[in-house]
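All protein chains but one are shown at their positions in the complex.
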Amino acid sequence: MSSIFGTLFRVSTFGESHCNGVGAVVDGCPPNLALSEADIQPQLDRRRPGQSQLTTERQEADQVTILSGVENGRTLGTPIGLFVPNRDQRPGDYAEMEQVPRPSHADYTYQMKYGIRASSGGGRASARETIGRVAAGAIAEKVLTERFGLQIVAWVSTVGAVDAGMIDMDAISRERVDQNSVRCPDASAVPKMMAAIQAARDARDSLGGVITCVCRNAPVGLGEPIFDKLEALLAHAMLSIPATKGFEIGSGFAGTRMRGSRHNDPYTPKAGRLGTLTNYSGGIQGGISNGEPVYFRVAFKPPATIGREQSTVDFGGRPTVLQAKGRHDPCVVPRAVPIVESMAALVLLDCVLRQEARCGRDLLPC
Amino acid sequence: MSSIFGTLFRVSTFGESHCNGVGAVVDGCPPNLALSEADIQPQLDRRRPGQSQLTTERQEADQVTILSGVENGRTLGTPIGLFVPNRDQRPGDYAEMEQVPRPSHADYTYQMKYGIRASSGGGRASARETIGRVAAGAIAEKVLTERFGLQIVAWVSTVGAVDAGMIDMDAISRERVDQNSVRCPDASAVPKMMAAIQAARDARDSLGGVITCVCRNAPVGLGEPIFDKLEALLAHAMLSIPATKGFEIGSGFAGTRMRGSRHNDPYTPKAGRLGTLTNYSGGIQGGISNGEPVYFRVAFKPPATIGREQSTVDFGGRPTVLQAKGRHDPCVVPRAVPIVESMAALVLLDCVLRQEARCGRDLLPC
Amino acid sequence: MSSIFGTLFRVSTFGESHCNGVGAVVDGCPPNLALSEADIQPQLDRRRPGQSQLTTERQEADQVTILSGVENGRTLGTPIGLFVPNRDQRPGDYAEMEQVPRPSHADYTYQMKYGIRASSGGGRASARETIGRVAAGAIAEKVLTERFGLQIVAWVSTVGAVDAGMIDMDAISRERVDQNSVRCPDASAVPKMMAAIQAARDARDSLGGVITCVCRNAPVGLGEPIFDKLEALLAHAMLSIPATKGFEIGSGFAGTRMRGSRHNDPYTPKAGRLGTLTNYSGGIQGGISNGEPVYFRVAFKPPATIGREQSTVDFGGRPTVLQAKGRHDPCVVPRAVPIVESMAALVLLDCVLRQEARCGRDLLPC
Partner (left out) sequence: MSSIFGTLFRVSTFGESHCNGVGAVVDGCPPNLALSEADIQPQLDRRRPGQSQLTTERQEADQVTILSGVENGRTLGTPIGLFVPNRDQRPGDYAEMEQVPRPSHADYTYQMKYGIRASSGGGRASARETIGRVAAGAIAEKVLTERFGLQIVAWVSTVGAVDAGMIDMDAISRERVDQNSVRCPDASAVPKMMAAIQAARDARDSLGGVITCVCRNAPVGLGEPIFDKLEALLAHAMLSIPATKGFEIGSGFAGTRMRGSRHNDPYTPKAGRLGTLTNYSGGIQGGISNGEPVYFRVAFKPPATIGREQSTVDFGGRPTVLQAKGRHDPCVVPRAVPIVESMAALVLLDCVLRQEARCGRDLLPC
């Protein structure tokens, strides 16, 4: 297991779905940052289940406590312990799965890798694992916002087969995203997305989707080629989120079909730096941020746990029919929005610190 | 700069396009492996320019020398130094670019990040950087092949707008891939791809593409959730390759449009383990390999350096027209095939060693 | 701040002296280990203050709770969260120190490094920080004991100017060490040591000392030359303990005065391996354990916080006289014994896992 992320701003997460609780230790947070639970709770609230009838019915308050590292409302530069207790546990829901690995879930691979697995729920593969990331990401984001006015906004751009239209990446805000429970800023697409989710729920089935994320005001110079290019770190971070299947930076797969003469982003003077007229690069060139908005897309598969009957085999290879009883989202993408934002914040702050180790506080503003 | 990759099998690469040479140090290679330059050279030959009229005319023999770590044809367990001298240098080709950052290239961001950059060619952002990866990857691959019969095969599945048809991932081989210079195993697509590349070359323009890669016989249990899930490490590795814009594991973005009941891979007994009837998961569940083939796709943008005139500005913000003079590929994807394979090998061997630290040599065969 | 230790068995500690509590997250613990709080508590009890009149009067139960990673008494292979609440806090004791950095304590350097520091007590530089290490070390030790019968025993070999006589490193046990509160197995030295500590206490002064530690039954092959030689990792671990000033492996500084012909350890056949007739090497040759007992000594300075008046200056450079009011040990070495053992366990288990990544479970027994 490798539950530590980052080089200088390092997050160590812990907790299964049905133990005492989940949390994280943040090592390397800059000192003297104003910080309290109130800075962290909002993203946890956006992530938690039970926000609307679209999501799982499991009710968790998910109240975070800062265990250490903060005194008189200021970070000390010491490790910040974060803890969220588990409350609404119903292990009985999972009894059937003891003998039968759920298709496309982690039951089989955890058992094979570790020789043991949590007896109920997904254990560490449960979505509750992401609480530690989101709590840590909220801290990283606060540093980035205070120092650079950096803005990270993610939204749902596809649910199943329903695509949102063009979104203005310069203007989109979290307030706008949160205006509907599906977290899609294209008002015309929302009813179709909600209908698709409801239909999947009715069919005891599940739906995937795509989240788009933009990071505005990221300073120039982030990313550590060769192997820690900014897009490589973002891809790593995003593909570490449960249920993700793909990542695109800038033009992504569509960009492969363009010619270089059109795909290239010509330079133009901007305030205090060079900018680009287009941004197919997604704000990154040569693995290093160039001051333009960094944007990317993340693919989420349909959740593996569904209420429909599935023909499969048990651990012994005997044919069986599985029908999940637990409480599960038909579509996780609306709740995954703050997770994507948090992982982006973790990557960007780590890159800021690595670059400041090189150039001091002379980061060129975007 | 972060030119070190891996946790236990660690590769440290070095070298710009126009210095004495490029290479790598491999730390953590298993001892007692039969190894000579002949094991490494074939992948370097597949990567090097000048293989056909489709690629850059720059001629480099790219002969690798093992500097250390091998005695009497066996690895000692000590670091393996690898070196490939640079020979065919024409720095004069790059004089114009001193004042003008090439659009969508790394000139501007390297200059901003480091305050200095190589005066000619792409420096460390040049494709020659990938020689160190390929040499190291060939060693990793040899370990994997000898121990598990693991097979890694990549091929070109798209060039510009030309898509290859369905490829049989269970049967595809490097020999088959290398039957044509575009490295696409779909014979019917090859002429269209070659025509597209020729057209781009005639227009002094460039084309992107997609590479698909399959890893067969990967043992069960590879990948270190939470943050070092196998797909996260692969995404990191692939997005660290120059010019990449996207990564998909298994069903990828297309999978987001499927319902869970169809996307789920039901289990079925296979020899000595459970297998799956379908493989939308791409051989990974919960971040851990499940014994099925691991496959993924990597998007490459059209190369930034083109012969056509481009309107842009110089470092001072003054408008100018740039026309590249150097020798450059109109389409890099055929040469990128061994790079993708090499990065996959580096990831997989590192995961094998990390898992063996947990379970010893009892890795469950696929 | 860097509160993470280890490569594969990784410990992330957190907590100041006067926040909610202290703890650790252990990432990479082998799965399927029988584990409960009862395995961890004994070493915490040996470490905690208030064990005898020789130590600080601060009373802390230091009861550990396992937050995650264990189910039905077995480790899952997932991160193990460990937490010990702070209870007996008297921040008022430290008011005076707000303006005056205590000589040879961390007040000044923390303030200069972080621009802020905990307002009371030592913050992260307090001895309470070591609780996380000891809890994690107890887990590591359990793995080592079960798999190899590895035994780690440390004891006080010097207090101030009082040296213990020769100790039989093959026979010494924790039970023997704990027979007196000074944790020195040389019965004849104990009264002198206790008298010295009492005299220092009476003088409101403090005393240093030396701890010797032996690790028996460590398998052959631990340690990762070049830079992670076993003695280098042990030195790193020991010098990271508060108040340490020196480290010796095997013959140490005394060995520098011997000739090679005497210092060399000749080989002799032992059961299933080669052993040595003498052990000036301290069980390590070329950075790798050779199967003989690994032993080393750690120097602890006299604690910086003393009740006696000290002439110094405040943060503004103005002369002042400081007299500490808090509760402090006149001599920390008896309580440091389990800390030394814990750090040794963390190093050894990490080395075991790193070597098993190379050779599987074929570690040669000592």
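The letters A, B and C name the chains in turn, as written, and every chain counts its residues from 1.
Just so it is clear, a residue touches a chain if its C-beta (ideal position, glycine included) is under 8 Å from a C-beta of that chain, and two chains touch if they have at least 3 such contacts.
Every value quoted in this text rests on a predicted model; they were computed, and no experiment measured them.
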Pick from C:104, C:145, C:198 or C:217: which residue touches the chain that isn't shown?
C:104
Of the residues listed, B:36, B:65, B:99 or B:323, which one is in contact with the missing chain?
B:65
One chain isn't shown here. Among B:16, B:186, B:205 or B:356, which residue touches it?
B:16
In the full complex, which residues of subunit A touch the absent chain?
7-8, 30-31, 77, 353-354, 356-358, 360-362
Kindly note down the residues of subunit B that lie in touch with the hidden chain.
1-4, 10, 12-16, 18-23, 25, 27-28, 31-32, 65-72, 74-81, 83, 113-119, 123-124
Chain not shown, touching residues in subunit C:
1-5, 13, 101, 103-106, 108-110, 112-115, 122, 124-125, 129, 158, 160-161, 200, 203, 205-210, 220-221, 223-229, 231-240, 242, 244-253, 255-261, 263-269, 273-274, 276, 280-282, 284-290, 297, 299-306, 308, 310-313, 315, 317, 354-355, 358-359, 364
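Just so it is clear, only the chains that are shown with their structure count from here on.
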Please state the rotation angle, between 0 and 180 degrees and to the nearest 5, that superposes the Cα atoms of subunit A on subunit B.
180
Name the chain with the Cα centroid closest to the overall protein Cα centroid.
A
Quick check: what residues of subunit A touch more than one other chain, meaning two or more?
1-4, 13, 110, 113-115, 124
